[in-house]
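Have a look at this one before I ask anything.
A single protein chain has been removed from this complex, and every other one stays in its place.
Right, chain A next:
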Amino acid sequence: MSEATQTAGGVVPPAVEGIRLAKAFGGVQAVDSATFSARPGEVHALVGENGAGKSTLIKLLGGRLRPDAGEVRAAGRKVELHGADDAHALGIWTVFQELTLLPWMTVAENLLIRREPRGRLGLIDRDRMVGEADRVLTWLGIDHIDPRALIEDLSLAQRQMVEIARVIIQDPSTLLLDEPTSSLGEKEVAWLFELIQGLRADGKCIIFTSHRWNEITSIADRITIFRNGAEVGTFTEIDEDRAVTLMTGRQLEAFYPQPPARAHDRAVLEVEELAGEGLRNASLTLHASEILGVGGLAGHGHRELFFSLFGAQAHSGRIVVDGRPARIRSPRDAARLGMALVPEDRKTEGLLLPLSVRANLTLAVLPAVSSLGLIGGARERGLAQGMVDALKIRTPGLGNPVRQLSGGNQQKVLLGRWLLADSRILLLYDVTRGVDVATKHEIYELMMRLAGEGRALLYYSSDAEELAHLCHRVLVMREGRIAAELSAPGITAEDIVTAAVRESRAAD
């Protein structure tokens, strides 16, 4: 490849380029005459809203998809990629957004798939395979992952790291990473960035997408902004506000809407001494029209609090709904009491991805729209369409499977389902995580509207900034307890973080 990287003039051609690429899925023009190029020895960030076409572009460059029009170039030469193997032959390797690990195979089998060490008779030598995988994991500094473990038994972050490791060991000259950090914690992101910096120093080209601005600015040499399937521009320096404007195509003045004034002081949910796994005597009161934030360091019982309230986790303690003691043993019980949970991990909880937007929206109200056991036609469609309009759910149609929607829009479908069921107590668990800026903004506005209608919102976010701006009150959790309560106005993100940390110290 060395001859190809130096042209006669001594100029280094881009490692990989897309020239006026186009790709449509049915009626959706995912990539629309997009031009993009990245150089050897640079880290190039690709940013844009969900649905902007970033993943599709990456698949075109990585050989997973073939363009309808335009061309892909590698090291200055036009190439035809008929599959990932063709890209691999050119040193282009991809970590796709939806992981491609095989869940019931071991880490070692996944790391070395199709390159397994072979022994006598050409059969795979499993012990050597495990040994080799172990060396790779150790070399990459992730030896806490056991090469004999099944992928299924790993955490999401560990799976992502295996997926990254699997590509790194191919010694890529161009590395495409599609949202590699979305399931990683801070430590793991640091691990990844160290790897990326090493590769950059070796003259490799790294292209990645992310929604986390501080990550992008901390490592990217250049940033290309994508909107509606095409590039808006490529920058070496750009501040977040301007980037957001370019991504969304409009000014986001007043990014955080004001929470509405609380009209009622009626408690709709009272929780006393809630205890269970990861929860130690948490108590709280939620009022009608209130947005009650829950914050604190990750892993301090937030998830357990939300899932216990929704009956998805065993618990003890007193729960009072609308002044009446309630027993919540299952999500059914909770739903009957008008409660709804929108969790962060929409892939595994709540949504039926292969089913249509319509079916997912009306799932909780099926009895109401059905007659004689048949699922209702026009009425169901009407309800679903109403929700799609009200929540601005971006979907090609009511009949499209939810899988085709972007993350933020999937969140909205789940929220829409509960709104159709007329839930009055909404438990929103980190719903904006991994969601693009514009959709985030829409979700904020929606929250305000729902509170304005008198609904009560319990809102956990891993982003302290959001809590500070959107909530009437914020509860800070620590070790399964409510450690502090902050009241608006005047809450800042620092207050929340400080409360979490100070309380930690005080108790030790």
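The definition used in the following text is that contacts are C-beta pairs under 8 Å (C-beta built on N, C-alpha and C of every residue); 3 or more make two chains touch, one makes a residue touch a chain; residues count from 1.
Note that contacts and distances are computed from a predicted model.
*Asks:* Name the chain not shown, per its UniProt record: "Transketolase", "Monosaccharide ABC transporter membrane protein, CUT2 family", "Cysteine desulfurase" or "Ion-translocating oxidoreductase complex subunit A"?
*Replies:* "Monosaccharide ABC transporter membrane protein, CUT2 family"
*Asks:* Which listed residue (A:Asp143, A:Glu277, A:Asp422 or A:Glu453) would be found touching the missing chain in the intact complex?
*Replies:* Per the contact definition at the top, the residue touching the missing chain is A:Asp143.
*Asks:* Touching the left-out chain: which of A:His88, A:Arg262 or A:Arg381?
*Replies:* Candidates A:His88, A:Arg262 or A:Arg381; residue touching the omitted chain: A:His88.
*Asks:* Considering the entire assembly, which residues of chain A contact the chain that has been omitted?
*Replies:* Here the touching residues of chain A are 64, 83-86, 88-89, 96, 99-106, 109, 113-117, 121-126, 132, 134-136, 138-141, 143-144, 146-150, 169-171.
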